[in-house]
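Here the complex is missing a single protein chain, while all its other protein chains stay put.
As written, the chain order gives the labels A and B, with residue 1 at the start of each chain.
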Amino acid sequence: MNASVNALELKNVTVVYGEGTPFCKTALRGVSVCFPEGSTTGIIGHTGSGKSTLASLTNGLLKPTKGEVLLFGEDIWAKPKEMRTVRSKVGLVFQYPEYQLFAETVWDDIAFGPKNIGLDEEEIKNRVRDAAEFCGITREELERSPFELSGGQKRRAAITGIIAMRPKVLVLDEPAAGLDPKGREEILGGLKEYRRQNGTTMLLISHSMEDIARYADRILVIKDGEAFMQGGLNEVFSNAEKLFDAALDVPQITKLFIELKKRGLCGDTDVYTVGYAKKEAERIIGGSGNA
Amino acid sequence: MLKDVTFGQYYPGDSFLHRADARIKIIILIIYLVIALAAQSALAVALSAAFTLYLAVASHIKLRLLLKSVKPLIFVLVFTGIINLFFTAGSGEPLLQWKFITIYREGIRNAVIMLIRLVSLVLGSAVLISYTTNPIDLTDAIESLLSPLKKIKVPVHEFAMMMSIALKFIPTLIEETNKIISAQKARCADFESGNVFRRIKSLVPVLVPLFVSAIRRAEELADAMECRCYRGGEGRTKLKEMKTRPADWIFLLAAAAMCACVIFLNRVPVKEVFEFWKGMF
Partner (left out) sequence: MSFITCRGLTFSYSPESRVVINGIDLEIEKGSYTAVLGHNGCGKSTLAKLMCGILLPTGGSVCVGGIDTADAERAYEVRRKCGMVFQNPDNQLVASIVEDDVAFAPENLGLPRGEIRRRVDEALATVDMSGYAKHSANKLSGGQKQRVAIAGVLAMGPECIIFDEATAMLDPTGRQEINAAMKRLNREMGLTVITITHYMSEAVEADRIIVMDHGAVAADGSPREIFSQVEKLKAISLSVPQVTELMYEMELDGFAMPRGILHAMEAADEIEKRAGGGKK
């Protein structure tokens, strides 16, 4: 895997809704951003900042008013008639995806995407089986109606339906919204494992700084339709002041280390997971002299 | 496609039509429909068109919106126009005869009357009711007008409540439909190609989730309403009082007078009026 390859790239993208009407609104303004192959980028920003607009751009549901969207270097709007090929490569999971379940059985629902791509029966079977197995959906559950499942199971079935298309890029809009801690862990942990096994590029839209710190390796901050900050976790979280300016937060544990730095107890503030925080805190207590 | 739905589109404003009592407006709408449908003679049609024009101007609704309400009818308008123009058999000499096309004087007359009538019907009801009446006022008005039916056990309050809730949820459901369409498109669903049968079939993945969600919403709303002590129309009071002001009564009288005029004018042929006019001098 070549790390310098960009799975997805937005080049100077501007999106204007209702151009030429009095209700005209610029949702994104000159956004240029790269998503390297195999990375997971956490996308944060306030409601209405343009996050969802960005998500709809990635698979051609929305056409940029200006600028280009490149998928592995190719403009996705070069051949608009082949947009379905793009959509099979860029899996987009909307917020509350369980509300799109419709088929009689979970199996049929998961098979919907692969069928639409036009795969043959055997391939569809394989893909549904693999995706279901990975997402922990049992054989018995596959035969049931999706509407009989619990909330968390429904969410999993819906995401499985996207994974079954074997996308190269997976875009997830708040995949854990409304779930309890266990459900969150199952979904997000499962996605992380999926990425590890398949090298899928992921875009993870989330409001939870803690989740982004745990599951992403890059961050894109969108503010008022512009790419406000982007880079590795360290770069962004160590710039807490700038995040606070955008009325965004940092994980609680990072806050603790910002405070510790203020009190002169440690030098780094790029601490954002409990595991690393423990090492640092124990180092501070264990004897700040020998550090 | 769904963006063009103008049904139930209320445009807040402060014209006298906005301020008028919704109950009076409903009665006037009925009178108005009678006027538009009854007008036969040229004078009557002219009067009815003038009334429509007056309402449109008085509503302070932008011309663009007014045209939007007529837009979905373009096909019907053209169709009726053509039918009337070509297929009305007249008594006198045809004005035009070319191959199988024959146009009589009466044809032109009928086409013009039909067009004016249709446009008046749509524009008038849009201006009187949809654009200038808050949906809540409208359902309240319907409930109030139909309240005599409560005596014979017609569930008038329930009907009105259902209607106002339906109106409240239209924008929510439209938004939801768009979301589901996007989500299924992201799964490579194809809504655009294939024959009619295939296209209808392709809507299943949209309609099923939409129904499921509508039912879920209804259940949750029912709980929320119960929690807020809803128990039907009995003993219920209202925040807003429906007031009929003198201006509303005058408006109603004017409409009734207009109706009488139109019916009268229908009986007066234009020629005789001219003769009468000439005779005066």
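In this text, a contact is a pair of C-beta atoms (placed from the backbone, for glycine too) under 8 Å apart; a residue touches a chain by one contact, two chains touch by 3 or more.
Predicted, not measured: the structure shown is a model, and the values here were computed from it.
Touch with the chain that is not drawn comes from one residue among A:G38, A:G190 or A:P251, which is A:P251. Contact with the omitted chain, checked across B:S15, B:Q40, B:T102 or B:N134, is made by B:N134.
From the options B:L37, B:L95, B:I165 or B:A257, the residue with contact to the unseen chain in the full assembly is B:I165.
The missing chain, though absent from the display, is touched by one residue of B:A89, B:L239 or B:M280; that residue is B:L239.
Although one chain is not shown, part of chain A still touches it, namely residues 46-47, 150-152, 177-183, 185, 207, 210, 247, 249, 251-253, 255-256, 259-260, 263, 265, 274, 277-278, 281-282, 284-289.
Across the interface with the omitted chain, chain B contributes residues 12, 134-136, 164-165, 167-168, 171-172, 216-217, 220-221, 223-231, 235-241.
What we mean here is this: only the chains that are shown with their structure count from here on.
Each chain gets one centre point, the mean of its Cα atoms, and the points for chain A and chain B are 46 Å apart.
Residues 176, 179-180, 182-190, 204-206, 208-209, 212-213 of chain B are the ones that touch chain A when the two sit in their complex.
Residues 56, 59, 61, 84, 87-88, 91-94, 97, 99-103, 112-113, 116-117, 147, 161-162, 165 of chain A are the ones touching chain B in the complex.
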